[in-house]
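Next up is a structure, given as structure tokens.
Complex shown without one protein chain; remaining protein chains in place.
Letters A, B and C name the chains as they come in the text, with residue numbers starting at 1 for each one.
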Amino acid sequence: MTDTKRSEAGPSVRARFAAVSHWWNGQSRPVQWAYMVPVVLFLLALPVLNPPIITTEPYTDFPISLFNAAVFALIAIGLNVVIGQAGLLDLGYVGFFAIGAYTAALLSSPDSELGVRYPWLVIVPIAMVVTMISGVILGTPTLRLRGDYLAIVTLGFGEIVRLLADNVDPLRGNRGFQNIARPGGEFPDGTPIFSQTDALGFYWLAVIIIVIVLLFMGNLERSRVGRAWIAVREDEDAAELSGVPTYRFKIWAFAIGAAVGGLSGTLFAAQVGYVNNQRFDVTTSILYLAAVVLGGQGNKVGVIVGAFLVSYIPDRFQFEPQYRFLVFGIALIVLMIFRPQGLLGMRQHLLTYGRQAYRKLFGAGAAVAPSGLSASSRARGDLPETTPDDHAGTSPRGGGE
Amino acid sequence: MSAGDDVQRSATPVGATHESTSTSLDVPPSEEGILESLEHMGAAERAEHDAAVSASVAPARDFAVAQGETLLAVDGLTVRFGGLTALDDVSFDVRRGEILGLIGPNGAGKTTCFNIMTGVYRPTSGDVLLEGRSLARMKRYRIIQAGVARTFQNIRLFGAMTALENVVVGTDARHRTSVPGALLRLPRHRREERDAVEKAMALLEFVGIADRAADKATALPYGYQRRLEIARALATEPKLLCLDEPAAGFSASEKDALSELILKIRDDGYTVVIVEHDMRVVLGVTDRLVVLDFGRKIADGLPDEVRRDPAVISAYLGGAVEDAPAGAGEEDA
Amino acid sequence: MRAPDAPGERVISTVLDPAVLTPLVVHTEAWINFDVGLLIDRFWANTINGLAYGSIYALVALGYTLVYGVLQLINFAHSEIFVIGVFGVYLTFLGLGFEPGALPNLPLAAIILDLILAGIVAMVVAGIAAVGLERVAYRPLRRRNAPRLAFLITAIGASFAIQQVIRIVRGSNPEGTIRLLPPSPVFTIFGAPVTNLQIVIILASIAMFVVADQFVNRSRLGRGIRAVAQDPATATLMGVNRERVIMITFLVGGVLAGVAALFYLMTIPQGAVYNGGFLLGIKAFTAAVLGGIGNLRGALLGGLILGVAENYGQSLFGGDWRDVVAFVLLVLVLMFRPTGILGESLARSRA
């Protein structure tokens, strides 16, 4: 009895979910963003609302907890380029985060021997360039290697970065750097927007950065670059023999992922105001991996959700940290067995113009390949009735711009 | 520019006929595009539409160069794997505008030959020259850009992508946008993206699977997947298209349809090399045959000559020439 | 030179000012030293030490290499199998009544018997753990024909989970030091002392290696392992049960890790800690890749080379750089010999 019930409920829920995601995929990009605006506004307001049940207080300061989750999400977005899009297993991603944080420290802390104090806004592009270059340096010799060698070499890279932080004198090991630059600006009442004690401003900044990064990532995904990454992931030889310069695009994936990692490092360093060698071990890299895999590799929304879970749940429920690692370790095993695609499956946005193409071909409903649906309900007009009449006739050509 | 505009101006002939296309070597894909012309298409518009399709499909045809001249030269190709000699001093030419069949028993070295031509393996000695340029040391994606595209014996599509996207990956071989352009959505990138989709749609229509453009490649039936691979290869605008056993697993009617498609591809100005076991397909489409056996070339010539060649008969019939069934050679496929 | 406190007073143009970068360059000399003298002084001591420690790497590396040869899987959790072995040894010591810190006052024969007992316990628990890991984590994936990345992520997850279980049970602090057999020099080579421990470890490791090598090359099961590694489908056609071969491969790897655990704890008595396998595991894997993964002799060679090279590096650059040397060595070897020194896999070169 229960069995039949479940089997009835299962498909209908799945169908409803598929219909929603189908409808969503059918919207043009500006429309999608228009729908996102209230969501983003809600997220921005979240720490101010500090709603009960959701809040992590009294254990953890809610804005700080949200800020940490946002940084985690940014990291996951960057790592998703490497793992989810291009299918390269990078286990040393924490190294880029560290390089970003240390770049901020070296360029702004009074403890730095460079003796400069650049403002945060100047540091960000420098840090991104530095991490990008280190991504290229790491990738150039290793991206010719087979996939699993790459994993071990990147792991080694992460360790080397940590060991450098331990052992290189100017990086100050355990003593670390104090007073790292943070963005300026004051609230009307004179208190600084960005401060170590109140993470509200930083959280807002992080959300805005995430939105901007997502926009750029969306551009990449819907281009030759995103297609090249997925082609490499699906079948590297066939990609190369279809004219994709696979090595070059793998390096790009590494560089772009690294740059986002570096960006998140600077953001983190600015909020905490302090960097030392204690946060950059490989275990942290594995947590990043867990976030990406948990949420769904290759799905931006998925990895954000994954990152949020990995960061927020321990704060909310006051896990002992060791259980956190245990739970995520087991989650990885179970997930790979039962849902290897993660909580939200892989999704691609390969063609912007293709959206119009499909629509023209198959009528209004079929705006985008119904990848989640079976072949039987494919785009020939026999689409779910839930698909609302959308903006086929009116949306501008290349509407994703 | 809005979609409304496009619809009104739809079905304007672009490179209206073959002849007009042939005069220019590099016809840009149509501004108006194929997609628009698909809507509200009457019978009268069909011809124009077809012309637009083929204009989009084969922009790189160069009729200016005489047909029959050497496009690709395989020159003294030798390949050894460990102790095994897969190819032993094989030489032959592929001439512009022809369909060349590469046949021989399994293990004779046909696929190895393909793999050298497309850069999968490097030759032990000898060379492959495309219009005089050596391909032997060229990077694989450069070989594609130089103008050699292929399909695979065991179909290799990008399973996570739709049919259309698979073909668009092929068109990317000719695109110049890289990360910065895509990141900032520069005008050239947007133009390339739009043209790519137009062209990919045209190609899907050309190979006859446009109705499934929005389906995931893995969801397509087997025959569609083979055709999709051909479309993806054509999207790279090759001078030479290499088909590796395209008819494997096809029923008789599917084979006939495939033969038609291959002929259509040739008629559109491409040069084709085909490895195939099915003699009906081979004899039905090829202009010339090269026969490999045990890594060596044993015959090279017109199909009719080759099938009477005693060396070929003996290679296929195991040295027992006198056992060859009488009349097998008279029959035309 | 201290910068002014207020941020933003320096203009951007100084970013590219070479003068800004000079301090870093100057300090290069300060934080990396090239102590060639020490390297030469300690050459033989380093070599002997390195061989002894490298044998431990080699034993663990055999486990990586066997599994990789048969399944083409980096068994990330193998390092945790090793740690389970380490705790097997340690808890046996405790069970036998040895106390942390105190030197046992027992006749040599009794101590040797106790060590052997601890080793057997370690081999058993590590072997069982390895087989259990295969059953729980990898077999379901094989059944589902999962992609390689899924195996790797599962392996990482398993490594994590086992590590954390040990941590939760035994705490995150290292266990106390129990030393049954204090090292004492037996003879010297070129002035470098060779201790009883080092002799035992090197000889026993080589003996274990020879046994493993003979097992794989001479026994029927070993031939089965090689056949599956070279061509799983054809191996099945010969009547080889692939699942059984995989199980035995994990078992052998686990048992060897158990032996390594005993030697490890004899060398580094304070080494029983939940995350102690991580670095050693990575280095053992590095050793396997160095020699050519999938190749048993490569694992031995890689282990010994890595052990020795680390010691040389430690003398040359200073102790802090020991681990960096290992990773840089790995990257360099892979760049120039992508399949390792002896070439890859049980398939291509004779195992």
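By our rule, contacts are C-beta pairs under 8 Å (C-beta built on N, C-alpha and C of every residue); 3 or more make two chains touch, one makes a residue touch a chain.
Definition applied: contacts and distances are computed from a predicted model.
> Tell me the UniProt name of the left-out chain, picking from "Na+/H+ antiporter subunit C", "ABC transporter ATP-binding protein", "Dihydroorotate dehydrogenase" or "NADH-quinone oxidoreductase subunit K".
Of "Na+/H+ antiporter subunit C", "ABC transporter ATP-binding protein", "Dihydroorotate dehydrogenase" or "NADH-quinone oxidoreductase subunit K", the absent chain's UniProt record names it "ABC transporter ATP-binding protein".
> Would you list the chains present here that the left-out chain is in contact with?
The undisplayed chain, in the complete complex, is in contact with B, C.
> I'm checking contacts with the chain that's been left out. Which of B:E229, B:E245 or B:D300 qualifies?
Answer from the full complex: B:E245 touches the omitted chain.
> Which candidate, B:R95, B:R191 or B:H277, sits in contact with the chain we can't see?
B:H277
> Out of B:V90, B:I103 or B:V179, point to the residue that touches the absent chain in the complete complex.
Checking each option in B:V90, B:I103 or B:V179, the one touching the absent chain turns out to be B:I103.
> If the missing chain were put back, which residues of chain C would it touch?
Per the touch rule, chain C residues meeting the hidden chain are 220, 223-224, 226-227, 230-231, 233-242, 346-351.
> Suppose we count only contacts with the excluded chain; which residues of chain B make the list?
On the side of chain B, residues 82-84, 103, 105-108, 218-219, 221-222, 245, 247-252, 277-280, 294, 307-309, 312-320, 323-325, 327-329, 331, 333 touch the unshown chain.
Everything below uses one rule, namely that only the chains that are shown with their structure count from here on.
> Pick one for the touching-chains graph, please: line, ring, star, complete, other.
Its topology is that of a line.
> Where the centre of all protein Cα atoms falls, which chain's Cα centre is nearest to that point?
Nearest to the common C-alpha centre lies chain A.
> For chain A versus chain B, what separation do you get between their C-alpha means, in angstrom?
A distance of 40 Å separates the two centres.
> Measuring centre to centre with CA averages, how many angstrom lie between chain B and chain C?
Those two chain centres are 51 Å apart.
> Hey, how far is the Cα centre of chain A from the one of chain C, in Å?
Centre separation, chain A to chain C: 33 Å.
> Please set out, as single numbers or ranges, the residues of chain B touching at least two other chains.
Answer for chain B, listing residues that touch two or more other chains: there are none.
> Any idea which chain C residues touch chain A in the complex?
Chain C residues touching chain A: 1-10, 12, 14-15, 20-21, 23-24, 27, 30-31, 72-74, 136-137, 140-141, 144, 146-154, 156-165, 167-168, 172, 278-279, 282, 285-286, 289, 318, 320-321, 323-324, 326-328, 330-331, 334-335, 338.
> Considering only the defined contacts, which chain B positions touch chain A in the complex?
These residues of chain B touch chain A: 1-4, 6, 35-36, 38-39, 118-120, 139-141, 144-145, 149-150, 152, 156-162, 164-165, 168-170, 172-175, 177-179, 181-185, 189-190, 192-194, 196-198, 201, 210-216, 219, 232-233, 236.
> Can you list the residues on chain A that touch chain C in the complex?
87, 89, 91, 108, 110, 113-120, 122, 126, 141-142, 144-149, 151-153, 155-157, 159-160, 163-164, 166-170, 181, 184, 282-283, 286, 289-290, 293, 322-323, 325-326, 328-333, 335-337, 340
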